[in-house]
Every structure is written in C-alpha cells, then in structure tokens.
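Each remark here refers to the structure printed beneath this line.
Coming up: chain A.
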Amino acid sequence: MNHLLELEGVSKRFGGVQAVDSVDFWADPGEIVGVIGPNGAGKTTLFNIVTGFYAPDAGKIHFDGHNLVGLKPNQITRVGVSRTFQAVRLFGAMTVLENAMVGQHTRTKAGVYGALLNTPRTVREEQKVHASAIDSLAFFGDRLTPRINSLASELAYADRRRLEIARAMATEPQLLLLDEPAAGMNPSEKEGLIELIGRLRDVKGYAIVLIEHDMPVIKGVSDRVVALDYGKKIADGTYDEVAANQQVIEAYLGKAGSEEQE
Partner candidate 1 sequence: MNPTAALKPGLIGGTVVIYLAAIGMVERFQDRNVITGVVGLGVVLILLTIAIAAYTAARKGRTPMPTGALVGLVAGGMVALITLGFEGLINAGVDVRGMFVSITPGLLETLEFGLNPALGAIVMALAGGTTGLVAGGLVGLKDEHLRSSIVFAVSMTLLISLGEPILRVTLGNLGIPTNWLYELGGLTIAGTIITLLAGFGLRWWLMGRKEKRQEIAAHMPEDTRRTWGRASLIAAILALIALPWVVGPFVSDVLGTVGLYVLLGLGLNIVVGYAGLLDLGYVAFFAVGAYAAAIFTSPASFLVTEEGETFAAAGFTNIWFAFPFVVIIAVVIGAMIGAPVLRLRGDYLAIVTLGFGEIIRTLVLSDWLAPFLGGAQGLTRIPAAPPESFDLRNPQHIYYVILAFCFVAAYISYRLADSRVGRAWAAMREDEDVAEAMGISVVRYKLLAFAMGAGVGSLGGVFFAAKIGSIFPNSFGLQVSINVLAVIILGGIGSIPGVIVGAAALVGLPELLREFGEFRLLIYGAILIAIMIFRPEGLLPNKRRQRELHEGAGSAPVELPEGASPA
Partner candidate 2 sequence: MRNKTSLGKLVLLLVVFSLIVAACGSDSSDTTTAGGSDTTTAGGSGDASAVCDADPFGCVEVGSGEAITIGTLLVISGPNASLGQDSQNGVVMAADHLDGTFDGVNGELLGHPIAFNHQDDGCSAEGGQAGAQALAADPSTVGVIGTSCSSAALGVADTILSDKGIAIISPSNTGPALTTPEEHQPFYLRTAHNDKLQGAAVAKFAYNELGARTAATIHDGSPYADGLQAVFAETFVSLGGTITKQEAIQVQETDFTSVLTSIGADSPDVLYFPIFAAEGGLITQQARQTDGLADTNLIGSDGMLSADYVAAAGEAVEGVYLSGPDLSAFTGDQDFYEGEFKTAYQELWGGEPAAAFHAHSYDAANMLFDAIKAVAIDEGGTLYIPRTALKDALFATSGVQGITGTLNCNDLGDCQSTATIAVYQVVGGNYDTANPVYSEVASLDG
C-alpha cells in the first residue's frame, strides 16, 4: 500500500480474448515506468482500466489511498490520474488555450450561476484557470505559447502531441499516463520528448507511466520497465533486465518483426 498506484491481479476479458490477465503493477511517486509489449498485449487496455474506461473483471486498483475500481473516468481524474491517448485526441474546434483550460476542469468549481452572475469568485477562478493553462503551455517553450489562439486542429502533428500532454498536465495530476507519446515523431523530436518527460518528473514531481514501442525512448526515460504479452506481465525490472529477459525477446522476435519498426 506504499505505492502511489497499485494494481493487484487485474483481469479483463473481451469475448474470447483475455486482454489483461491477472496483472500486478505499481508505480511510485516520482517514478517513470515504461510499459512495453507487442501490439495486442493489453497495454492500452491496462490504461483504460486504470482510468476507469473499462471496469476490471477482477483485481484491485488503489491510488493514493483511493480504491479506483468502480469510479468513473472523471472521478479518477479528480483524484489525480491523467492520461493521453494513443491516437491524439484533442478538441479540434477549440483553441490551444481552451484545450489547456479544459484540463483545469476538476480543479475549479464555477457553475451556471457563477457564469451568469459573473461573481468575483468566478472571475478570480477564470483568471486562475487562464494562468494555469498558460503555465502548462509554457512548459513546452515556444512550441505552443505563440499559438494559443489557433484551433487545435490547425497545429502540426508533434505540437498536437505536446498539447495533449499540456492538457493532461493542466488537470494537476500526481500520475501521468502517456500512451505512445513518441508515435509518429522524428528522431530529433524523440530526443526532445525524452528530455521533456524527464523534466515533467523533475519539475512537476509526477509519477509517469508510459506505453511505448520505441525502445530508445523507453531506455532513455524509464526507471523501471514492465513487459506485457497476451495480457500477462512477463517481466518487470530495469530496462537492461527486461531487455535481457528471454520471454520478452521471444514475445518480440517470435511475433512479426514488424513490431520493431514502429
């Protein structure tokens, strides 16, 4: 129970497929955990279970003293878990700034009356939301700040990834789940990403769990690596330990070699 996030024996089945099979998993404050595994290994399903999109068939999930099982995604965000998505999912018709401001939702209270009467509290809160959003965006240097009034759908691909992370940061999480943040990035962008993830942990103090196919990125940032295959955890340790694990090698090599190209 000392871990920030702790999963015990979590399982999830879809029809005939055991997507996640009795997985134990944990992450500590300030730790960066990489999750690897071939496609279909159950990585994203695991994220979806933690964030409440799927209810686990079995198992326990605890986070910061809360039992997450049975909570809705928005409640889980409130207790401090935030995430990004494998395929970037921004609010395309909203501006960059508004995307980040939405992230502040759980940290604010204003309702209909506040908005209608424009009470001092609402005004203060809006100012705070604005400032906090600007702050999150500023974390990415001059990538997003100059474009705060562009529509999210108008951004370049890598900037969309960045905005998604900024939006997740705006929820003021303790734990950040990143789903393939490096997908579609070029090598120099990946470099930047590795640096960024480190900085997220160092400056913001998040625990970070990331799913990634890109081994250099995993190697570059992870304190610990967990490997999944067919929904089962097959390895857990430092990058070097996991990379040397026979089962992991089989899982990757035994499958299509195409995995590595991603």
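As a convention for this text, contacts are C-beta pairs under 8 Å (C-beta built on N, C-alpha and C of every residue); 3 or more make two chains touch, one makes a residue touch a chain; residues count from 1.
If you want to know what made the cut, all candidates are chains of the complex that A comes from, given by their letters.
Just so you know, these numbers come straight off a predicted model, no measurement behind them.
**Q** Any idea which of 1 or 2 touches chain A in this complex?
**A** So the candidate in touch with chain A would be 1.
**Q** Note which residues of chain A are touching candidate 1 in the complex, please.
**A** 51, 53, 72-75, 77-78, 82-83, 85, 89-95, 98, 101-103, 105-106, 108, 110-112, 114-116, 118, 122, 125-126, 129, 151, 153-154, 167, 171
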